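Let me begin by handing over the structure; questions about it come next.
A single protein chain has been omitted from the complex, and every remaining protein chain is retained in its original position.
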Amino acid sequence: MVYCLIILLFAVGLYGVVSQRNVIKVVISLVIMEHALNLLLVVLGYGKGGAAPIRVPGESPAALASRAVDPFPQAMVLTAIVIGLGVTVLMVAIALRLYQRYGTYDIAEMRRLRG
Amino acid sequence: MNGMSTVVKTVARWVIGFILLVGLWLVAYGHLSPGGGFPGGVVIASGFILLVLAHGGRSADRVFPRPVARVLDSVGALSFLFLALLGLWVGGEFFRNTIQKGSPGRLHEVFNAGIIPFANLAIAVKVSMSFVVAFGVIAACRLRAGGAFESEEED
Amino acid sequence: MTDFLTVLLIFMLVSAVAAIHMRSLLSAVIALGALGFASALSFLALGAPDVAIPQVLVDVVTLVILIRATLGRDVKTTSGLRDTSGIALSVALLILFGIFAIQAARHLPPLGHAGMHAEANKPVSLPPGADFDPAAPSHFYIEKGPEVTGSANTVTAVLLDFRGYDTLGEATVLFTALVGAVVLLRKRSRSVPSLPSGAGAPSSPGEGGAAS
Partner (left out) sequence: MADLNLLPLAVAIPLAAAFLVPLVPKKSRALANAIALLASVGLAAVVLYLLGRSGSYAVGGWKAPVGIELRLDGLSWLMLAVVAGVSLCIVLYATRYMDHYTARGKFYALFFLMIAGMCGVVITGDLFNMYVFLEIAAIASYALVAFGCEAEELEASFKYAVLGSIASSFVLLALALLYGRFGTVNLTQLAGKIGSASEGAKPLITFAKVLLFVGFGLKAALVPFHAWLPDAHPSAPAPVSAMLSGLLIKTIGVYALVRLAFTVFGLTAGDKVSVALMTLAALSILAGNVLALAQWDFKRLLAYSSIAQIGYVVLGIGLATPLGVAAGLFHLVNHSVFKSLLFLNAGAVEQATGTRRLDEMGGLRERMPVTGATSMVASMSIAGVPPFSGFFSKLLVIVACVQATSVGPIRYVFALVAVVGSVITLAYLLKVQRHGFFGKLRDKWRDVREAPFMMSSAMVLLAVACLALSLLWLPGVRELILDPARKVLVP
């Protein structure tokens, strides 16, 4: 159920990317896709105890292992978040420049390139 | 951009110290509690962004000139790479955590994790300066459709 | 846990649809913000405060940047979808994608038993003193991580020690995006008075012929 909803979220983002004409909307849709992926990774790392994988003072390794979630997907998601942010910043910069050249955010009105 | 009202400026001046403190705490204790170089760096950057928003671009530039931020950005990245190469140089492997670490019984001390606190610091410098520059660049460019491109970026 | 997540996810879906279909760009950006905060909340619930903090911060930054890009522009509203024939095809492909993806997701282990928690990925045996057998590396991160790296927070241990190389890549991505943005928003792009762009510009046949 949770997985299906996350995939639906990803699909909504994908739909936005292919269907929207507004450059900013396309960027927003890409961000939605990233959110879905990040959430999927963290959900896959969830374990029974549901505690953050941080050893508190005086705790034994086995005790932590029995209650903690998987730290590895979290590390990957952190990296993925930063990568997503980088892509967003760059695409907004391109969008600002496009606006300056064309006076619009509408892709359909930017048709300098042939097919 | 002359900034906002005096109330905002005063509050910003009070709050910024607190924000920087939180940022530094996140950086320093990143390996002992939730946090780390990246969130800490973003928090520090948000302090500067607040400064820019409240006082306007000009005066913020006087406090923290963007070229300096640009240089520190590169320096942060280089020092992280340097830490990685230090591992290659001293320990024989790229990224080997060479500094003394993990001594028994000292798990929750700050300087017992080898290069980790230093790496956190390098990342924090890099990330915060990145955001200061990125925000400055995006905030500074005022575009008019088809018209002249106004940007504070030289070349 | 599942119920809480489901509610959050439905909220996220609604805000995603809103973000895509709202006509005003500013409202769309704000809907995206709602989505981001919901996802940060679910990270907290999933035992990932280390992800939730940056997620909130990144959301704020994204919002600031996106709002900066939408404010003060002449056109605030979107003018709808692209041409319909292309849309029909892509929706068909999207439905196909959805079916296969959900099919694949059904073969994932159930919530709480995926990744390192899956039965198949448990370490085979751990005789005392023997080398750790990481069937899934995460077991090593959790059980040995704090001792061998000195970092009580195993996420940081993974990020900066076990897989520091990835983090170098991450910092590099940020650097790349930043240099890219600065380059794109610079004042002048060419040092000679603009070369005529040959491609789609019919207005520039061979002017400035002997620029050297």
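Quick notes on this structure:
In order of appearance the chains are A, B and C, and numbering begins at 1 in each one.
By definition in this document, a residue touches a chain if its C-beta (ideal position, glycine included) is under 8 Å from a C-beta of that chain, and two chains touch if they have at least 3 such contacts.
Everything quoted here is computed from the prediction, not taken from an experiment.
Of the chains displayed, those contacted by the omitted chain across the entire assembly are A, B, C. The residue from A:12, A:41 or A:64 that touches the chain not shown here is A:41.
Screening B:12, B:84 or B:123 against the full complex identifies B:84 as the residue touching the chain left out. Contact with the undisplayed chain is limited, among B:29, B:95, B:118 or B:131, to B:95. Against the chain not shown here, chain C presents residues 100-101, 103-109, 114-116, 118, 120-121, 134-138, 140-141, 161-166, 168-170, 172-173, 175-177, 179-184, 186, 188-192, 195-200, 204-212. Even with one chain removed from view, chain A keeps its contact list with that chain: residues 10, 14, 17, 23, 26, 30, 33-34, 37, 40-41, 44, 72-73, 76, 79-80, 83, 86-87, 90-91, 94-95, 97-98, 101-102, 110, 112-113. Listed here are the chain B residues that touch the chain not shown: 70-71, 74, 77-78, 81, 84-85, 87-88, 91-97, 154-155.
Note that only the chains that are shown with their structure count from here on.
Viewed as a contact network, the protein chains are fully connected, with every chain touching every other. For the pair chain A and chain C, the distance between mean C-alpha positions equals 3 Å. Separation between the centroids of chain A and chain B, computed from CA atoms only, is 22 Å.
Chain B and chain C have Cα centroids separated by 21 Å.
Shown for chain B are the residues that touch two or more other chains, namely 32-34, 36, 38, 107-108, 134, 137-138, 141, 145, 149.
In chain A, the positions touching at least two other chains are 52, 54-55, 57, 78, 82, 89, 92-93, 96-97, 99, 103-104.
Against chain A, the residues of chain B that register as touching in their complex are 32-34, 36, 38, 107-108, 134, 137-138, 141, 143-147, 149. Within the complex formed with chain A, the residues of chain C that make contact are 1-2, 5-6, 9-10, 12-13, 16-17, 19-20, 25, 28-29, 32, 35-36, 39, 42-43, 45-51, 54-55, 58, 61-62, 65-66, 68-70, 73-75, 78-83, 86-87, 90-91, 94, 97-98, 101-102, 105-106, 108, 111-117, 137-139, 141-147, 152-155, 157-159, 163, 166-167, 169-171, 173-174, 176-178, 180-181, 184-185, 199-200.
Residues 49-50, 52-54, 57-58, 60-61, 64-65, 68-69, 72, 74, 146-153, 155-157, 159-161, 164-165, 167-168, 170-172, 174-175, 177-178, 181-182, 185-188 of chain C are the ones that touch chain B when the two sit in their complex.
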